[in-house]
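In this view, the complex is presented without one of its protein chains, the others remaining in place.
Right, chain A next:
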Amino acid sequence: MREGIGQWSSAFSAMPKIHTAMLSNYLTIAFRNLWKNKVYSFINIMGLALGMACSLMIMLWVQDETAMDAFHENGTRLYRVMENQYYSGKIETYPSTPGLLAENIVKDIPEIEKASQMLWEEQPLFTVGTTFDKEKGRYVQGDFLTMFSFKLEQGDARTALKRPDGVVISKKLAQKYFPNQNPLGKSIRIDGKEDVMVTGILKDIPKNSSLKFDFLMSFDRWLKNNPWAKEWGNNGPRCYVMLTKNASLDKVNAKIKGYIKTKNKDSNVEIFLQSYQESYLYSNWDSGKQNGGRIDYVRIFSIVAIVILLIACINFMNLATARSVKRAKEVGVRKVIGAVKGILIGQFMGEAILIAFCALLFSILLVFLLLPTFNLLTEKELSLNFTDPSFLVVLVSLTLITGLVAGSYPALFMSSLNPVVVLKGSLKFKPSATYFRKGLVVFQFALSITLILGMIIVHEQINYLRTKNAGYDRENLLYMPLEGDLQKNFASFKQELQHQPGIKSVTCSQSDPLEVGSSTQGVKWPGKDTTQLLLFANNAISYDYIKTMGIQLIGGRDFSDQYGTDTTNYIINEASAKKMGYKDPVGKEMTMWNRKGTIVGLMKDFHYNTLHSAIEPLILRLQPKTENWGVVIIRAEGGKTPDAIANTEKVFKKFNPNFPFKYFFADQEYANQYKSENVVNKLSNYFAFLAIFISCLGLFGLASFTAEQRTKEIGVRKVLGASVSNLVGMLSLDFIKLVLLATLIAFPVAWYFLKNWLEKYAYRIDIEWWYFAIAALSAIAIALLTVSYQAVRASLMNPVKSLKTE
């Protein structure tokens, strides 16, 4: 080891002393070698280029992810308020807070300099003259623009959002609603009800902002219309704070922990601050502890980038060492003439870096070609920015690291060749060297097989999620927001819609069909253990919900206008029945929000949220009078969806002429919920194919090397009567052994990682034995194909010729 280090240091100390003539000699011989062995050079450079291109793209993505929200000038002082909500047996962590938190906490805690509530993304209707459309944006408070670095092109950031009727809009909206005018001071009608005044125009929001919006409006105005959010027991809006310059996070966290309880004695909630810049990557919480988030993908992909680059480097090592037989004489001559080992190491490392540089040029071309597709897949706007010095540093370090890693072993190996031996032309490799190279191939294949297994299991899991019976029928189901005049005229809207061709049934509900977001502890029933805090998801629905959604009732009935008392009755799912301890809940008594009623229906459990989470207790209550929010849900007749849409639009326009007609397909939205899984699925396919492809290049190199080394043995065997098929079998078997060994290593590793990955899902596939069989068999088949070419070639060689080479 010590000697090894000495060799390196001597290699580096020798480098600066190399004069230009020697350098040009190295370059000459390097280029002539590359040119002379075009196939080998192509395989080698392409293998590296593919690996580098893949790493480069992942690096761009990782760079982009980690730079998210980094542009805020007060970034290190910005925090998001998080809530730990304590229930019996578990802690749930959410970024939702009471709507009055910001204005109070900024007064009560001196270390908090500024604070602003912010609402989730809303899409109100904007109307200016005859132009109207729904626009995406946020409701925030007065200090928002001076906390965060979203700059204004026009208007005063300090005051723009202080007035309750102020609105700040993007340049895009300014152009859309006020073409060729100065929008400042102009008014916009919101949701056809209230007017607001433009008080500022936003500059373009930086690409690396996780918050995107086309307008900012006053949260206080929203709060006026949503008094529920003023209660300290209710949570919903987000709250952001900016600490004073020297504030200590730990001290502030200790101070605010019980803050909500000071406002609401019965609260089960504690709050703490999470750095705003970290909140994008670290968004998952488990039992009150940080548990990853997007950072998991950043880590997984970084590992994949390293693995693929490593596979490519191993490839290079194998191919280069295989070629060393051809270069042995050169090494011998150079040594005889007076080259010391260090200088030779320098020469070969330099060559590796040169090849890595050639590969870099190809990889940049590849990235350039692939980036549009990659951007589409990852929803990013990544680009190759050669004017960015940090990107150039990335390129240079990628080249150097690749060159050094890939060139290290060949350089050490070749510079150690004994000139006395090689000049006699009888180069025989020591078993240790052979083992090392075989080890590299095993390692390479173990990584590839792990990636193949990853590919299979991710694919199976996604497929399972996509096709799993959610417990309701999401085919031919569409929905749209309940807004404008539909809210007051829903009954007649439904009446008219139901008679249109292609439409089977119509209902409305507070939550959209794919996600019931609202939950409550306010549920009681006779015999409940009142010391327990239990959480029930709940949804307000209108008549025909069960029918329209295609939910299976296993007891009782749906709500019906035949019964006058249904507004105090409930329909529950199996999970609720279990929690309440009812075997046969229909007809039993229960109370929600102090409204005593009877359970009239029992639903079979269905997935009212994504399959990431388990089915929790759910209660449906009847709300025939539609409130100011919700969705219309429409069941179309099979095969008549286009008719249903056309007819719905017709009726919609009649009832709601001032709103754009926008609708969603339940099955498409369902698929969208698994978008990130789909991205991972696609990427894992690409990466696995790439890994196995590059590994095969390496195997090809090793096979050709072995064939060359065993020329004499093959000749002797042929003379003694071995057939071509005997020899091909013999040569191939050796490699199959390596691949088998690789599978043995890959299986437990892959099993461990994939089991962990699957555990994120409440509903998941079992890891079946045949996944492993497929991975192993495909690796073996691919390996066989790769080595057979060389094996056949070597076996067909004329023994007279092969014996003479000795």
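Going forward, a residue touches a chain if its C-beta (ideal position, glycine included) is under 8 Å from a C-beta of that chain, and two chains touch if they have at least 3 such contacts; residues count from 1.
Throughout what follows, contacts and distances are computed from a predicted model.
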Complex member absent from the view - protein name from UniProt, among "Peptide/nickel transport system permease protein", "Spore coat protein JB", "ABC transporter ATP-binding protein" or "2-oxoisovalerate dehydrogenase subunit beta": "ABC transporter ATP-binding protein"
Residue touching the undisplayed chain, where the options are A:His19, A:Lys38 or A:His499: A:His19
Contact residue for the chain not shown (choose from A:Lys329, A:Lys380 or A:Lys712): A:Lys329
Sole residue of A:Ala67, A:Val420 or A:Ile554 that reaches the chain not shown, by the stated touch rule: A:Val420
Where the missing chain touches chain A, by residue: 10, 19, 21-22, 25, 28-29, 32-33, 36, 329-330, 332-343, 419-420, 423-425
